[in-house]
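Report on one structure; see the data block that follows.
Note that one protein chain of the assembly has been removed; the remaining protein chains are unaltered in position.
Letters are used for the chains, namely A, B and C, taken in the order the chains are written, and counting of residues starts over at 1 for each.
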Amino acid sequence: MKSAKSNGYIGQAIKRVEDPRLMQGRATFVDDLRLPGMLHAAVLRSPHAHATILGLKTEAAKALPGVTDVFTGAEINQACGLVPCSASMPDLKAPKHTVLAGDRVYFVGHPVAIVVAASPSIARDALDLIEVDYDPLPAVANPEKALEKESPLTHPDHGTNVAFTWLLANGDVDGLFAQADRVIKQRIVHQRLTPMAIEPRGCVASFHAGEGSLTLWTSTQIPHLVRTLLPGMIGVAENKLRIVTPEVGGGFGSKLNLYVEEAMCSHLAMRLGAPVKWIEGRRENAMATIHGRDQIGEYELAVKNDGTVLAIKARTIADLGSYLQLLTPTIPTLTGLMISGCYKLKAVRFELTGVYTNKMATDAYRGAGRPEATYALERLMDLAAAELGLDPVKMRLKNFPKPGEFPFHTVTGLAYDSGNYQRALKKAQDLASWDALLEQRDAARQAGRLFGIGLSTYVEICGLGPSKIMAAGGWEWGCVRIEISGKVTAITGTTPHGQGQETSFAQIVGDRLGVPMDDIVVLRGDTASAHFGRDTYGSRATVLGGTALLMSVDKIIAKAKILAGALLGASAKKIDFRGGKFWVKGKPKNALDWKRLAQEAYVAKNLPANFEPGLEASSFFEPKNCTYPFGTHIVAAEVERETGDVTIVKYVAVDDCGPQVNPLLVEGQLQGGIAHSLGQVLFERTVYDGDGQLLTGEFTDYSMPRARDIPEYVIGSTVTPSPSNPLGIKGVGEAGTIGANPAIANAVMDALAPLGIRHVDLPLLPEKLWRAIEEKTAELRKKKPRSQS
Amino acid sequence: MIPAAFDYLRPQTLEEAVNLLVQHGETAKLLAGGHSLIPALKLRLAQPKTVIDIGRIADLSYIREEDGRIAVGAMTTHRAIEASALLEEKCPLLPEVARHVGDVQVRNRGTLGGSLVHADPAADWPAAILALNAEVVTVGPKGPRVIAAKIFFIDLFQTALRPDEILREIRVPVTAKSVAYVKTVQRASGFAIAGVAVVVKAAAKTVSVGITGVAAKAYRATAVETKLAGQPLSAENIAAAAARAANRIEPLGDIHASAEYRAHLARLNTRRALGVAASRA
Amino acid sequence: MKTSVNIRVNGTLRTHDVEPRVLLVHFLRDLCGLTGTHVGCETTLCGACTVLLNGQAVKACTILAVQADGGEVTTIEGLASNGRLHPVQEAFWECHGLQCGFCTPGMILASVELLQHNPQPSREEIAHAIDGNLCRCTGYSHIIDAVQCAAKKMAQPGEAK
Partner (left out) sequence: MIIEGTHSIAAAPAHVFDRLMEPAVLQQAIPGCDKLEKTGEDEYVAHLKLGIGSIKGSYSGKVSLSDRQPPHKFTLHMEGKGGPGFVKGTSAIELTADGRATKLHYSANVQVGGLIAAVGSRMIEAAAKKLAGEFFHKFGAIVADAGKQAR
């Protein structure tokens, strides 16, 4: 650990400036806000997956002392407008997404009424007094069943449960499949997951009647996008709207959305003339905050006997749930874009059908479409290697583009800007002591144990992204200000919520300015100070937000050189700058520091002609391309024969996210990301029963990793800078999740391979593995009755 | 997250508590450590009119040796049991099971008596209480009553405790070290999918086996016990007996484990627990 | 029917009239204004509300304020003394044991309790001690590092125990 005092901050494992307030209970999350006269909202939700609302009685609730008012869809939907979705497939059928249900509910958790009261407890009591007469309708929870002719319709007026179709096709797929020595086929299931940020959602809205301005504090990843989209719902002009995100207790994509409660609280704050707060409960979070994944794909990989992969085909169904949130239809298309992974495939056909079911909407959850691609492809690679009798490592190496082939144009139409997949794979093998690991597996197998090794070589699409591929701008904004005192304020348009950019951005800015980090404050998450921004998702914040700040710093330095030149009697070209000091070349003793220059810039008595006062600059960074981090994960796992329990014996992760601004934070992101995948592979799943009832509605039934589940990691890195931004950085927020998934699954499947088990769908629950083991063991016993001891 | 409103009473003596229970009847709930009741209150699954807090009644939290048995006060926390040197020495199954209950925070507040009275079919304690042939001492308007563990658990969330009775004490025998608890945990909730508690009496050549999490109530695996009675605890004998651990039981199935897998785990964990206990003899 | 409740919180006696249904976590957050104690679930499983009650780690969401009447509570706000971070806080900082920080107060207090009675815990023992605390950001590894680091700090002479 190096001290934060010395300069040269970039690349140092500096402890975070955010932490002291968070560790002492002095940070402000939304639920910590208390405004004078604040009212409390509670939302009544449907217990039915699908039903007609025959009647709604709110009188008793309204009569409860302390209740301000109760609103139903009939009383609020007109005023609140429809929840926006950014996707625009040509054939997309989108239901009208009102804030409260109209005469029909179509998922468990569908908001039906909202109560506003003097306290949270009164609001909660009032919910019990609302009477709703539901007439249940048939529901469909299984996306494959939803496509059958006789299926109940989630939206009867659509006449179908198909929301859209999407096709990505390139190259001579049929020809290459005809040339293939073998076709590897596998049905791949990505179970639905619930993001479960430990802080549920919540918001407080406050309206200033005199100014006509509204402030919304909300636990979101995207205050700027909310400010762009909310005016369309509630009729407050964008320039009268301020969105503040205080601390956010985790998002993982689940807070990358504009939700009905944000619109309702904003509307009600205006309507009732008092601040309105709503805090989501955990059960509400489980049923009415977006879910992730939920894809089923029939995959086919065409290969030659020597291990060359030729082409890939997939017919994929994405279960969208019952309506569209901001990015719902877009997420599964990312699976298509990344389906060629690290390999030189010659053709692709990815057919996607988005399907409505009576469930909560899916949307971005950590990795968002890319873990689905990586998992499918890396499973196929292992299955192919097994069928061809090839070493899975050699098979991968055979199909990687060479380091000299970058930018590498994929068959899916992307241009990977940089890469050296061989190096990351080699490093991971070294860190895993590969040969010793193979010996360990041999020994374990000889002893009758189910021990396996799995790897995944993966590439991500991060740093989203150039505006041309984004619905509403893919740039990022940053502003840097040298204050009169010489202190530095950096303002980012990204919205960190745990990633630590108050620290890493101070490192970037401090490094370039030559200013101690202690003198820098990074502001984020308030549209009043961060005038522009496209926020935090898709591993973009450091890549784009960091670059926007760096550009601003460079503008200030250029300006300061002019000022320094004027003060020192030289032209700007003759001014040297280093370590926070400006001097005329060759005369370092007579140097000016930022403090002095700031005073001059703002007191403005000695400015050169045509020199604007002040030392502030802002910048929009528009990237030319996304970034493409990559890496290799290697996992050794053992399966207990009698229970199906999985133990991770070894975990090695090598990620190449380019130069690391703060390796400590990089490691934290990787470990956190891996934990999400560990959960998905081994036990996490959102379960609806056949009637659309949510059975994992609380932490009592939704299994997430706890400390006891976590292996000790060996984490390494390689550094292949991205040419797409001046720092060469690539983003790391989702790498763990994207890389881990197939590595763990492949290890478990390798452990079971000696029994002849080919594939088990995620999650690899003990019972599933036990059943597979029992079945195969029984078969083996039949075949050779005497070999069993 | 916010319970429905209720009246709160805090008796100082057991007698007072029994009187309040008689007075308020079915509309009242007793509050011990609160780690079964309060979660139900918060979800409004339980909405009693009155909550009678027995947490301030003196001398309900103790672990002491009396007449060759160990008496554990109903309000003794899981943590106190986990940490008890007396139990470690004289009845080590209780501390071993305590370590499996909930998490540290839950163990610091939750009580043995509260858990037993709640009779969750997947709670850990019933397995141990059954395997130990414990006795449950209650007090009611008609005075104290002693109930044998094997007739205490009646059904899902249902015990032999009468509505006007309060559980006061649990009495367990002094045992050797040859005990064990083997549990497959429902990883989300921490409850048991299959928890098997075993007491091996080497001298008498008998074993007793209590199983929780598998059926609608915890049960004694009598078929296992009968098979092993008088037999040496060889691996073969244990395996043969453990195979009967789910005989004549209707195992539960849910999203975490099917009935078939639960029955398998009952048998497997019985075999393993017997093996561990035998190795400690 | 409100009841008067007296709880010594971080050394200061707090007296409030509360409905019996008020949970300790709401007493602390809403009546004492100590919002460092968080609510992450409603089923006693996430541990974000962990505080020390009479020295023991407990989940403040599963205790009625009336039950804690007469007790002593330490919340995350009361852990640092005289402006000096507790060694567990120091260690969480150094080891990057927190990201969003929402679970952190509970995680730290559960760790403090562990180190009170087990000054040199193994990784397994730490995992066992924080089994009642969910973290969705860190993946726990750095948290376990932090608790071991805190144990080392606290073993040094002159450190607060």
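Note that a residue touches a chain if its C-beta (ideal position, glycine included) is under 8 Å from a C-beta of that chain, and two chains touch if they have at least 3 such contacts.
Note that the structure is predicted; figures quoted are calculated from it, not measured.
In the entire assembly, the chain absent from the figure touches the shown chains A, B.
From the options B:V106, B:V172 or B:L252, the residue with contact to the unseen chain in the full assembly is B:L252. Touching the chain that is not shown, out of B:E15, B:D59 or B:D155: B:D155 (per the contact rule at the top). In the complete complex, the residue from B:M1, B:L14, B:A122 or B:I249 that touches the missing chain is B:A122. Interface with the hidden chain, as seen from chain A, comprises residues 47-49, 108, 128, 134, 136, 283, 286-287, 689, 691, 693-695, 697-698, 700-701.
In the full complex, chain B touches the omitted chain through residues 26, 29, 36-37, 40, 43-48, 118-122, 155-158, 186, 189, 191, 216, 250, 252-256.
In this section, only the chains that are shown with their structure count from here on.
Interchain contacts join each chain to each other chain, per the touch definition above. Note: the chain lying farthest from chain B is A, by mean C-alpha position.
Chains A-C form the pair with the most C-beta pairs in contact. Chain A and chain B have CA centres that are 43 Å apart. The multi-chain contact residues of chain B, meaning those touching 2 or more other chains, are 1-2, 4-5, 43, 188-189. Each of residues 121, 281-283, 699-700, 704, 706 in chain A touches at least two other chains.
On the chain A side of its complex with chain B, the touching residues are 120-121, 124-125, 128, 281-283, 642-643, 683, 687, 695-696, 699-704, 706, 709, 767, 770-771. For chain C in complex with chain A, the touching residues are 19, 21, 29, 33-43, 45-46, 48, 75-77, 79-80, 85, 89, 92-94, 96, 98-105, 108, 123-124, 126-128, 130-131, 133-144. Remark: chain B residues 1-8, 10, 31, 34-35, 38-39, 41-43, 51, 53, 55, 79, 102-106, 108-109, 188-190 touch chain C in the complex.
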